[in-house]
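Just one protein chain is left out here, and the rest sit where they should.
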Amino acid sequence: MRLISTLLLLLLISLAYSSATPTRRSRKSTRIHKPCKTLVFYFHDIIYNGHNSKNATAAIVGAPAWGNHTILANQNHFGNLVVFDDPITLDNNLHSHPIGRAQGFYIYDRKEIFTAWLGFSFVFNSTQHKGTINFAGADPLMNKTRDISVIGGTGDFFMTRGVATLSTDAFEGEVYFRLRAEINLYECW
Amino acid sequence: MRLISTLLLLLLISLAYSSATPTRRSRKSTRIHKPCKTLVFYFHDIIYNGHNSKNATAAIVGAPAWGNHTILANQNHFGNLVVFDDPITLDNNLHSHPIGRAQGFYIYDRKEIFTAWLGFSFVFNSTQHKGTINFAGADPLMNKTRDISVIGGTGDFFMTRGVATLSTDAFEGEVYFRLRAEINLYECW
Partner (left out) sequence: MRLISTLLLLLLISLAYSSATPTRRSRKSTRIHKPCKTLVFYFHDIIYNGHNSKNATAAIVGAPAWGNHTILANQNHFGNLVVFDDPITLDNNLHSHPIGRAQGFYIYDRKEIFTAWLGFSFVFNSTQHKGTINFAGADPLMNKTRDISVIGGTGDFFMTRGVATLSTDAFEGEVYFRLRAEINLYECW
């Protein structure tokens, strides 16, 4: 009988446990989370400067009254809206075979320092990956690393969520920027 | 006693199973997911061309140096930012009673082909639906269908996530576009 009551107790614990699973809800923020998938890519942003329309992968398309559409506005570019279609590569070489495109926009949003807000997608259609990963978030680009949200995905990345850590791998003047993106996915379907 | 040990075994399996439930984490990508809700809508985009300000539901509000604000830029519209407030209908008739509005923006982001990045909401306030569904993602609009992310919702669509499949149902020149959206929700609260 003791065994049976132990069993009953275990059962109750089991039931309580499973009915409380709210997987997300009660997770402690101190807990270290292990990603279900990690990916590293580079993308390459070449901003239109009035002379490089052939090579440019990005262009300023909105600017405040004091700005213009080819020169990055003073006041740390505040208000410049840039649209981009950047090649994605597996290593840090601009001339490597692109395995996808980073497409979307950023908008410089501080007067005191370079900071941007990003909305974009990685669009893959290669043997490695098919589908898209969608991103949004603040990019305080003078920080060595900065985290943005993976807000969804399609195809191989159906319904995924996670965090991407961006770092500026290299830049040349205000025209070429190479970004490294380490993508850690914590929800994989 | 054998029955009891079987029970114990089952219990342990049950405990192991429920403690591993990380609902999202270990889902196989090969598994077919069944949506918790499917919705189909049409929305109707009439772009301002300099003459139709009364009927227009969309206007170009940003453009690169080589573009302008009424004519879509050459180079496949690259850089044009369009804001829209389109009626949503249940069938493909522009003149059907709108049951909501599709509101937000898209930004053309390729030089070689028409491709856009979308950020918008379906805003409902009708007997059928109250609340909003929020979307973001890449829209390679020359593809027959393309998938974007449902990144959240409010009201009837509280906290929802999913994937929406867009297709261009009809268009007239570069002014009228009718889009069909099949929304598959995989997280319903």
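General remarks:
We call the chains A and B, going by the order they appear; numbering starts again at 1 in every chain.
Just so it is clear, a residue touches a chain if its C-beta (ideal position, glycine included) is under 8 Å from a C-beta of that chain, and two chains touch if they have at least 3 such contacts.
All values derive from a computational prediction rather than experimental measurement.
The chain omitted from view is touched by exactly one of B:75, B:96, B:154 or B:184, namely B:154. When the full complex is taken into account, the listed residue touching the unshown chain is B:60, out of B:60, B:88, B:116 or B:138. When you scan B:41, B:120 or B:177 for touch with the missing chain, the hit is B:120.
Where chain A meets the omitted chain, the residues involved are 4, 7-8, 11, 14-15, 18-19, 21-27, 29, 31, 33, 61-67, 75, 78-81, 107-111, 115, 117, 119, 136-138, 140, 147-151, 161-163, 186-187. Listed by residue number, the positions of chain B touching the unshown chain are 3-4, 7, 10-11, 13-14, 17-18, 21, 23, 36, 48, 50, 53, 59-62, 68-70, 81, 83-85, 101, 103-105, 119-121, 123, 131-132, 134, 136, 151-156, 158-159, 161, 186-189.
Everything below uses one rule, namely that only the chains that are shown with their structure count from here on.
Computed from the mean C-alpha positions, the centre of chain A lies at a distance of 19 Å from the centre of chain B.
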